[in-house]
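Apart from one protein chain that is not included, each protein chain of the complex appears where it belongs.
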Amino acid sequence: MFDLADIIVREQGKLSEIDGQTGDGDHGVNMGKGFRIAGERLRALPSFTLPEGLALLGDTLLSDIGGSMGPLYGTFFTDMSEVLDGKDSLDAADFSAMLAAGLAAVQGLGEAKPGDKTLVDVIVPASQAFNAAVAEGKSFTEALEALQTAAAAGLEATRDMVAKVGRASRLGERSRGTLDAGAASCDMILETLAAGLIKQLAT
Amino acid sequence: MFDLADIIVREQGKLSEIDGQTGDGDHGVNMGKGFRIAGERLRALPSFTLPEGLALLGDTLLSDIGGSMGPLYGTFFTDMSEVLDGKDSLDAADFSAMLAAGLAAVQGLGEAKPGDKTLVDVIVPASQAFNAAVAEGKSFTEALEALQTAAAAGLEATRDMVAKVGRASRLGERSRGTLDAGAASCDMILETLAAGLIKQLAT
Amino acid sequence: MKKLINNPVSVVPEMLEGLVRLSPGLRLLSDSHVVLRQTQTEGVALVSGGGAGHEPAHAGFIGPGLLHAAVTGDVFTSPSTDAVLEAIRAVATPAGVLLIVKNYTGDRLNFGLAAEMARAEGIPAEVVIVDDDTALEAGPENAGRRGIAGTVLVHKVAGAAAAAGLDLAAVKAEAEAAIAALGTMAVALSPCTVPAAGKPGFTLGETEIELGLGIHGEAGIRRVSMASADRLTEILLDRVVAQKGLRAGDKVALLVNNLGATPVMELLIVARSALASLEARGISVERVWAGTFLTAIDMAGCSLSLMKVDAARLARLDAPASAPAWTPGQ
Partner (left out) sequence: MKKLINNPVSVVPEMLEGLVRLSPGLRLLSDSHVVLRQTQTEGVALVSGGGAGHEPAHAGFIGPGLLHAAVTGDVFTSPSTDAVLEAIRAVATPAGVLLIVKNYTGDRLNFGLAAEMARAEGIPAEVVIVDDDTALEAGPENAGRRGIAGTVLVHKVAGAAAAAGLDLAAVKAEAEAAIAALGTMAVALSPCTVPAAGKPGFTLGETEIELGLGIHGEAGIRRVSMASADRLTEILLDRVVAQKGLRAGDKVALLVNNLGATPVMELLIVARSALASLEARGISVERVWAGTFLTAIDMAGCSLSLMKVDAARLARLDAPASAPAWTPGQ
């Protein structure tokens, strides 16, 4: 969880730069603020479980950052946390359910479909790759690695998309040719979460 | 008279540039507008005497241009014209009286003393030189030539003065080192008037 | 960046403090960026807001006959769901609350979620979405038209309807009808600078201007060469008139809005030009405003809004109202 907060805070300049190409250039500012506050709150706790950490992150985004990412990522983390409620450690099935809940939250609120050039274009292929790996009998760790690869590819695929929702959609065809900012932060988030679990599973 | 209107219109860029160094850079705009309108009005007349021409110029400056130069040059020309009233041609005594009336008008209104860095610093030495030449028994033409030399020297002398009146006076010491805009236009006016008379006297 | 500020992170609280200090009828909800009336009234309460940087909007339009509260986010960033919910709670009456929201994803989500939460608490809450930016084609392929300066006229219509004692559904219906009757288009002569960014959001050449830009410095629909005030006015009005289907004989209200750094001299010249152009089109301007209503920080340029009016809507625009940034139309 700390890794998650740290990477977003560290990479906020890059995220804003991506947002500046087709949006208003504040994605990193918004995300950085939310994750910095959440990180501080987490560090103040003696200890916390993953669902507790996710819940705190979701709450912070919802109550403190505003913008479009506050509610979208806020409910994303809140709903993921609810699926895991009470659990101290999680297995592949939990993780899959968690991703599904996060995706449902984002789509329920923002109504973005795959291909609309948003974070959905990272969540969808990432969770599909994870589920497919599990179905093929791969280990949890292998499935998480598949998720990482798919998330990065999903981000890369947003480059050639035309935005259909959000601020960038007003540019129409001119939104093609650059990565999507929300997809970029989502790739960081999913890859970092997966890396944390992989590390945990290895010990 | 046409020469007078034409030279001011032609040199307006230069006058504004001088004004820009210590004032607000509009002396040429103001003067150019007044002399252009007066020139058009004069050209529309079948014929006019010198006093009639000066009166029209004074009226135009007073009613159409505003700024500080409207009233100062306006009464300058109006009062010069009144001294000559009804005269068709003029001698050295008339010319001397005319300059005295012009100076009195400018000083009566603007209260500038010699050395204050204004057009007064051209009128005073120019009329003194003219009167001295006449007193020495020089011809009208020679006296006019003396006036031209003195006007130019008077202008040059404003360079080292500190403005005591008008917009530039707020700069204090910083107004030293550049010519005065009103003195520059006044030098043009007196030299051109004198040149016209010299030409007339030669024919 | 040269700005009369102390610190980019404190611009929002400091300017809100300045506003309430200068406006005896307003107060700041403690520890928040919610501004509200000193004394609340019966009947439907109106809440507006959005990112900061649009001053005097939105808090400048709080007062009798207009808004009851405004929620301000960071510069160009929607306020959080919690902040909106706080504002709703602070002004809620049994008659309910109408949220006037501009069409941006962030504003829609945060105001929309807050309205849901309010309803869950038993507060009747409804949302209207303003999408007056006719520079853009709306369609399924994008997020629809943005809400820009015409929002101020929606505040006024809804504020008068609420002050007249209408119920929530009726105030909402009048606001929605006003939105449907409204179109705006803007031209920028210069970009704007977000204090935290410290540099302009885009660059324009010496003689380049941008048509149909957004109020957050988002790209416009077209970059063109500088033209005369008359010509630019014509371009803006052509688009709004065509998109809103206005015809000779129609009656409209006209709002000439300073985007932030436009001198009064230029606004008056544009207003004169717009009035002449509309007259030539046979469109009757029943009311007109020219001033600083909803800005994009320090952007030079202006927007023109037209709202089609009938006698009833005109009466809403004319109804008595008093707020720091409101002036009666002429």
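A, B and C are the chain letters, set down in written order, and residue numbers restart from 1 in every chain.
Quick note on the criterion: a residue touches a chain if its C-beta (ideal position, glycine included) is under 8 Å from a C-beta of that chain, and two chains touch if they have at least 3 such contacts.
Worth saying up front: this structure is predicted, and the values here are computed from it rather than measured.
> Thinking of the complex as a whole, which visible chains are touched by the chain that is not shown?
B, C
> If I consider the whole complex, including the chain that's not displayed, which of C:138, C:196, C:269 or C:319 touches that chain?
Spelled out, the listed residue whose C-beta touches the missing chain is C:269.
> Where the complex has a chain not shown, which of B:39, B:53, B:71 or B:102 is the residue touching it?
Reading the full complex, the residue touching the unseen chain is B:71.
> Could you pull out which residues of chain C are in touch with the chain that's been left out?
Contact residues on chain C toward the absent chain are 2-7, 11, 14-19, 21-24, 52-53, 55-56, 60, 189-190, 206-207, 209, 226, 228-230, 232, 260-273, 275, 288, 290, 292, 295, 297-298, 300-302, 330.
> Considering the entire assembly, which residues of chain B contact the chain that has been omitted?
Against the missing chain, chain B presents residues 20, 23-26, 29-30, 33, 62-72, 74, 109-110, 162-167, 169-172, 174.
The rule is short, and it goes like this: only the chains that are shown with their structure count from here on.
> With chain centres taken as the means of their Cα atoms, state the distance from chain A to chain B in Å.
79
> On a C-alpha centroid basis, what's the spacing between chain A and chain C, in Å?
Here the centre of chain C sits 33 Å away from the centre of chain A.
> For chain B and chain C, let me know how many angstrom lie between their CA-based centres, rounded off.
That pair's centroid distance is 57 Å.
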